[in-house]
Structure formats: C-alpha cells, structure tokens
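First, the structure itself, so that you have it in front of you.
In this view, the complex is presented without one of its protein chains, the others remaining in place.
Which chain is which? They are A, B and C, in the order written, and residues in each are numbered from 1.
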Amino acid sequence: MLIVMDQLATAAEIDAVVGAIEARGYTARPIPGGQRVAIGVLHNHGAVDASMFLGLEGVKEVIPVTRPFKLVSREFQVEDTVVRVGDAEIGNGHLTIIAGPCAIESDEQALTIARHVQKAGAQLFRGGAFKPRTSPYAFQGMGEEGLRILAHVREETGMPVVTEAMDHEVFDLVEAYADVIQIGARNMQNFSLLRRAGRAGKPILLKRGLSATIEEWLMAAEYIMEGGNTQVILCERGVRTFAHHSRNTLDLSAIPVVQKESHLPIIADPSHAAGRRSQVIPLSRAAVAVGAQGLMVEVHHAPETALSDGAQSLYPDQFHELCRQAHAIHGMFSPYRDHAADIQRSA
Amino acid sequence: MLIVMDQLATAAEIDAVVGAIEARGYTARPIPGGQRVAIGVLHNHGAVDASMFLGLEGVKEVIPVTRPFKLVSREFQVEDTVVRVGDAEIGNGHLTIIAGPCAIESDEQALTIARHVQKAGAQLFRGGAFKPRTSPYAFQGMGEEGLRILAHVREETGMPVVTEAMDHEVFDLVEAYADVIQIGARNMQNFSLLRRAGRAGKPILLKRGLSATIEEWLMAAEYIMEGGNTQVILCERGVRTFAHHSRNTLDLSAIPVVQKESHLPIIADPSHAAGRRSQVIPLSRAAVAVGAQGLMVEVHHAPETALSDGAQSLYPDQFHELCRQAHAIHGMFSPYRDHAADIQRSA
Amino acid sequence: MLIVMDQLATAAEIDAVVGAIEARGYTARPIPGGQRVAIGVLHNHGAVDASMFLGLEGVKEVIPVTRPFKLVSREFQVEDTVVRVGDAEIGNGHLTIIAGPCAIESDEQALTIARHVQKAGAQLFRGGAFKPRTSPYAFQGMGEEGLRILAHVREETGMPVVTEAMDHEVFDLVEAYADVIQIGARNMQNFSLLRRAGRAGKPILLKRGLSATIEEWLMAAEYIMEGGNTQVILCERGVRTFAHHSRNTLDLSAIPVVQKESHLPIIADPSHAAGRRSQVIPLSRAAVAVGAQGLMVEVHHAPETALSDGAQSLYPDQFHELCRQAHAIHGMFSPYRDHAADIQRSA
Partner (left out) sequence: MLIVMDQLATAAEIDAVVGAIEARGYTARPIPGGQRVAIGVLHNHGAVDASMFLGLEGVKEVIPVTRPFKLVSREFQVEDTVVRVGDAEIGNGHLTIIAGPCAIESDEQALTIARHVQKAGAQLFRGGAFKPRTSPYAFQGMGEEGLRILAHVREETGMPVVTEAMDHEVFDLVEAYADVIQIGARNMQNFSLLRRAGRAGKPILLKRGLSATIEEWLMAAEYIMEGGNTQVILCERGVRTFAHHSRNTLDLSAIPVVQKESHLPIIADPSHAAGRRSQVIPLSRAAVAVGAQGLMVEVHHAPETALSDGAQSLYPDQFHELCRQAHAIHGMFSPYRDHAADIQRSA
C-alpha cells in the first residue's frame, strides 16, 4: 500500500501517518518525491484496509498495491485448476458446452431439449428449478419437482446437470440432485451462500455479478475456496453499462485478465449477456476465440412458448450450428495456444 | 405492451404475432403506421413478459407500457406511507436521522457514539453486527454479541436501533433484537431474504443495489410488501458508474422519481455513497434539499481506529454540524413543500 | 411514437394531447388499454421529437418507435456497402487489417514499422500525425511533417494510409495526404467535423464515442452520408464502464447489432479498447469471430521508447501471430457465413 500525502502536508502530519502505520504492526517507508511525500506500507500479510489511512490529516490518496486475493491467485497456484464432472473436464484446454432451457417446465420438455443438445455436442445439461425473478409475480420455477426432472434427464442421457441454488435454504436439496451448483449473478456477493458453497462436495459455477469488478468476483471465489471447495468455475455473463442494444455488455476482456490473475477455469454465458437470440451465435464464437474454456447456452425446442427467457433461447438447429462453429474455432485455436501464450508472456 | 414489427414484416408474420398474443388470453390491436405496423397488447393484468414476443418472426422490438409493480405504486396507494419506529416517524414530511458506527466493536464504543449522535439530534442508532465484506479475511462483525450491545444501547438511550440481516439464517436473531432491519445493497435481489422480510414484524430498510434500476428496486420492495410487510423504507446509497472520485455516485434524481412512482418513504446514505469523509456533509445537505425524508450517516468517535469504513465516518463534531445544516434546510423546505408539489404536479 | 398517459389522466388531458399531435400535422390514434390510454402518433416522416409531448399534462411516458436514422439504415439499403481503398475492399466478407504506430515519430520509425506490418499481412498503414491528447503538455504529434512521412511510407510500400483529422482546420491538409480519414472517438459528435467529412472525397473511419449508443453512432454516420460521402467505415473501440481491468470495455455485441441495423462495414480496434498489450491478441480473435470486417491494431518495433501508447503496441512478431490467427478464424468463418446468416434471420 502506498499513502500519498498532500503537497502541503506538514512534517507532523507525515509523522502521524508513520505512527499510525507502525501502530498496526506494519513497516512505514517514507519516499520523498519532487513535489510531495509518499509513504510505503510494508510487511503486511494480505491486504491492508485503505480506509484506515484515508481519513488522516494530510493524506491525499491511498493506493493499494498487493492484490487482496490469495487462494484463487495464479501467484498462489501456477497450474490451471481442472474441474472434472462426469466425463467432462473444464479447464486444461478443453471446450465444455453446457446447454438447456432457462427453466425446467416438464419432464417431456427437459428430455426433448436434453436429447437435442446432447446430439449437437453439449456435455452438460442446464435447467433452472429455482428461478430468481425480478418480479414476485413471475414464474419462480418448479422447485424440487424440477430437480427430480433434472435427475431423470441425467439418468436417461448420462449428462451431468447444472442448476442454481438461489439460497442457503435450498442448498442441501440442490446439492443432493445437481452435479454442478450454480450461484447466480445477483448472489455473487451473498456471502453466506458463498460460505455454504465452500462446504459443498460439488463444483460451483460462480457467475459474475452485474456490476462486479474482477477483483470482487475473484474475492467471491476466494470465499468458496477458503471454505475448502477448490472446484470453482467462473462464468462471465455480461455487465451492466449504459448500452441497451444487448441486455448486458459481455465483457470478453475479463477472460484473458482472469486467466492471468487466477488458475480457475472460466466460461461464458452469451445467452444472458445478449438477452436476444440473434447475438448468441456471434458472441459464442467470440467467447471461444478469446479463450473461454466453455459456453453455457440456453436452448429451447419451442422458445415462443417458454415460461422464461424465450427471446434468448436458441432453436435446436441453431444450437447445433453454434456447437459446430465453436468447436471449429477451438480446434484451430488450440494448436497455437502455447505459441500465443509464449508471445503473450512478454506482455 | 407494444410490439413493433419490421418494415418488411409480411402479413403472415403480423398474423402470427396476433395469434400468439391471443393464445395467451390478451387482446391484440394492430396499429398501422406510415412505415411499419405496431401491435398493442391489451387486457393484460400486470406486466407481460416481453421475451415471449421478442423472438417471433418479423418482430423488431417489444416495448413494455405498464409498470410491473403494484403494491408499492403511487397509483395503488396515493397517500405516503409513514413508518413509525419508537417516537420517530419516517415519511410524512419528517426528517429522520439515523447515525452510528459502521460496525459495533464494543459496548463502550457503541455507547460512546450513541450518546454523541443522540445529543446531536439522531433519532435512531445504527451499527453493524453482521457485516458483509468483500474479503473473507476482513472483520465480519461481532455477530450476536453485537446485537446484544445494540439492545443495551437502546436500553440506555431509548433510541431504536437499525442493523443489517445479511441472510436468512440470522434473520430471526436480528428480528428479535432490532427495531428496523436493514437489507444491504448486495442483497437487494436476494429474493429469499426479501420473502423472509415480508413475513417480519419489523420495518425493513431496503438499500438500492449497486446497479439497480428504480424499477428493480421497487420490485424488490414489492416482494416484501407482497409478503405482508408494508413497513418498507427505501435508501439510496449510490450506484456504480465509471466515476471514481467518490466510491459510488449518489443518484439524487432517484429521490423525486421514487416519490412520484411510489408512496414508500425514501432516505439517503451519503456515507456509503461517498466513501470518504469530506463529501458526507455536502451530500447530506443535497439529499435533504432534494427531498429525502431521512439520512443514514456513519459516525465514529475515533475513526482512525475503526475496524471498518473509518475513512467515511464523521467525527462527532462534524456530525453535530451535519444535523444542524440538515435540519435548517429541511425546516425551510417544508413551508413551501406543498406549493412546490403543486407546481411539480403540472410536470 | 407512442404517448402513454397516466392512469388518472382526464379526458380533457387526453384531448389536449391529441390536439397537440394534430397541431403538428401528425395523426393521433388513441388506444384504450385495460388500465390507461396510450396514443399513437402516425404519419410522421422521420423521427418526432419526444420532448414535445413529454411535458404535457397527464403524459406519463413517450416512447419512440421509428428509428431516427435513414441513409445508414439497412432498411434503406439492403446490400452491404463496400469501401475500396487501393487494393483493399472493406466490407463484403473481407477481413482488412490496418496497422501501424499510435503516432508517427520519424521517417525511419514509420518505414520500419510499415515494412514489418506489411510483411505480416496488414493492408493499410495507420499512424497519427495530429494526436488528440488529454493533457496539453503531452506530445501532440508531428503535424504536417507526420503527414509527409505517411505519404512517403505509401510511396515506398504501396500501402494506403489512415490518419486522424482532429479538427476542421487541418481537414484539408489531412484529406490531401490520407487515403482514409479517421474521426476519433472524442470527435464522434463534433458535428461540424462530421459535416466537413460529408464533403470529403476520401473514405471516413468513424470511431464510436466513449459512451455513445449505437443509435448516436449511426446518427453521426448519417451526418456524413447526408453530406454526400457514402464511404463510411465504423470502428468499435470500446466504451467506458465501471470496469478498469481494460482501458475501455470492448463491446463486441455492437458488431452484430450494427450489421443488422446498417449496411456500413464495421471493424474493431482492440488496441485502444484494451490499453495493454496482453489483451490485444485475444480480443482481435474475438472481434474477427464475432464478425468484424477488419481490425485496426497498434504496432511498434520498440514500444518501450514509443512517444505515446507504448503499453498497448504489439511487437512485430506478436502482430505477425495476430494476423495468422485472425485470418485463420476468418477463413473458417466465411464458408458457413451464409448458413449462419440464414439461421440468424429467424432471430
């Protein structure tokens, strides 16, 4: 941490800051500059709370230097984490496609879609049983009945299933049925849910919050890892900006940045980012090309009758095309991956 | 809802949309324009899900017309809701000031600050017992011990206390101790927590989410009211934007907008918006001047030793000054309030 | 345009709105709904200014229906515009790569880089002679001397050159030397510059403004086309959001949206979006995969000594690799382009 003093800060104010640093057990190292003094804070283990010093007399700015996260950091673990679910490996250069409807609506609907997406190349099946909805009057999902249908889909097709645990109360239930437990964007900083996920025996798919920085997102993953669960998959799903031609703005630069900062696998959800069908295939190609290790895509065999998010659900033949294109780009991309990595190392 | 068709949409596509509308039990009313056809959706009760129609052939855009909220709406209840807590009335032209430390640290700390803020004019005392923290390694609050200290403060000073319930698990406990239960910004769309709050017998202070629209915020309040709890206080606390000279951007225009759309009282939290002490007094004045019915402010007698958010906590004499200024503006503002309202009615 | 009335609007207020519409020569069509009345505005040619009606008594909301742009619109011209510069065709399924330093620093620097990028596969050379800089104390470019160097590069290599015209004053000069004239992000709504560009005899590369909506961007292009210059290339270069892990957030969803709304070619500038070298190659791949018809990339043979934007400039070997990857993705993408387009048509 670096504490930047006002140009007009007095010697007494500088001394007081040094004193405050040392009173907390750190080492203070004043750095006289041309126009002002800055004071380095050394020998801290982990991050120091900037606000401790920001209010002291003569302090202009407090600049954090060390990243606050630890277990999720690439500096802590150099090799990529690989999450194994059934036959699928997420991370490690694979491209894993997760697909299914926004919400489970019936056994028949789920099985119909599952067979379509499996045939097209999806490795995991997704479907919501408990749905977070902006309105209390909107369809909230089938609940446990939805989970039973997911289990039935797995039994029939062999595909592992991904579904969301919206809260602590239903976590046990979801954990009992799901192969991968999703934590949604709105819950990214629901810390009790993150702690519960840290005690889960199943991998966690952690979506980025609507306006979360990379740092906050990785800190949310840190909560899960700190609880003992190292099987975390990150999922970029768009952030909220001034732009309204897509529901959210898919932030693809987050993917190389996360891959540099963290060893955790990261996938993309173009369906929720776009909010409309016509952008899903192009954004899927882009996500694979930027280096995402997987895609999560909404598919429905009859989107016009879907109980939620029909506008962003692909038709089965579109999803088939999406898989073909995604694998083609991924296939081409892998050979030069190491080369690209070499080159990027110097950057 | 209005469905706007492409200029080139065929008669068959228009018919198909009309059919889809009627299949859901609504009335379709095509409106031929100069360049394209639009189709009105009538006789819906409550909001219609736009996504049902967005994916149909020939549809260019779907525009919601009716607001999705109901119980929170000014159209539903014309008179202001007034929330009574002890002697304080929130709403109804009063200015209610809530103050205290970010986190309860000890009985002595809490009582010292409580006596300061009460003397300066605060009517409610705030203090965190369970703290949501970005990092799992940061101080997480004293938990139930903190709640007991809050109860002791109330006993000693007579001030009602406000504290946050971070999750469903601790809600019963918080409800047992607190006079007003806060739901934090990160939990604004934690729907199970909102449902639990809807069953609570205490007023709820609902903070706006970091990137929540007014509509999403009011829908979150709708969850609480729909559950049966009509005692909801809204709290604007800044939104996340590109700007970084304050921690968040206090969106004061939200206050007149909410007052127009909803009957619920709304207050402002300048401390979390600013993130630094020097902006808290000016923003407090602005919030009162714009029409906020209360303020929630962080105060600490020794901010440089505070366990969290010290940089934004006011010193007691600053808070005293804040109260003086806030009441002065509020006092002057009330007399012409009705007149102002009359004038604004025509806008 | 649709004017939505308050639930409580009186018949007199509705009549007054109808009168105001007709007074402006449009047709008013009231649409009685379940809860409120809406009034359609018909027979307008082009967009109607919403603000005319927003302030009338009883009006709750005014919703534009028709898009305000005309010449740039896909509805106006169905076929893609193709911009020809030397041997290069921008649009029409080609992938055109533009590369060079941020700023021209010397004849030797420019030629060295031009030879590198030409060898790697760039078709156009870029370099700034007049540089818009946030600080008046920063290097502002070599001015006309820079333009002469660009002309020399063209003479030596045969590559057409792209450079920015920062203002009306230097436009003639830039037009005399450049093959493509760039209008920078900060000037996207410099309307006199746009009008001047509309009278230019050279193609215009129009960058998206830092916080411009798609609509505002296309309206800026409309200014140029309305002036008579149909040779406009759009360039997505990232928008400003709360995120700070990249300099701007590259909004790749803008590319398919623009391609749907407009016939103009669109390329991407990953260098300015990222602001740091390590994201440029992944974002270039993503931009090509999403469907961009070109890339504009900063390259420097010695970025550590560059006079501006060194951190985002690629080394020549990195640029070589970028071209290889971009063309590989583009090559694969073209065959199924039509198929993809077919599928997307239904979306």
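Here, contacts are C-beta pairs under 8 Å (C-beta built on N, C-alpha and C of every residue); 3 or more make two chains touch, one makes a residue touch a chain.
Note that the coordinates shown come from a computational prediction; the quantities given were computed from them, not determined experimentally.
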Missing-chain contact, candidates A:Thr81, A:Thr96 or A:Thr241, resolves to A:Thr241
Which residues does chain C use to touch the chain missing from this display? 20, 46-47, 49-56, 68-70, 132-138, 166-169, 186-187, 189-193, 195, 210-211, 216, 219, 222-223, 226, 240, 275-277, 303-304, 306, 308-313
Write the list of chain B residues that the hidden chain touches. 211, 213-214, 239, 241-246, 249-257, 260, 273-274, 276-279, 281-283, 285-291, 315, 317-318, 321, 324-325, 328-329, 332-333, 336, 339-340, 343-344, 346-347
Touch rule applied to chain A and the missing chain gives residues 2, 4, 6-8, 29, 31-36, 38, 40, 42-45, 55, 57, 61, 63, 65-66, 75, 240-242, 346-347
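The definition used in the following text is that only the chains that are shown with their structure count from here on.
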Pick the chain whose C-alpha centre of mass, unweighted, sits closest to the average of all protein C-alpha coordinates shown. A
Among all other chains, pick the one whose mean CA position is farthest from the mean CA position of chain B. C
With chain centres taken as the means of their Cα atoms, state the distance from chain B to chain C in Å. 38
If you average the CA atoms of chain A and of chain C, how far apart do the two points sit, in angstrom? 30
Which chain A residues reach two or more other chains? 211, 276-277
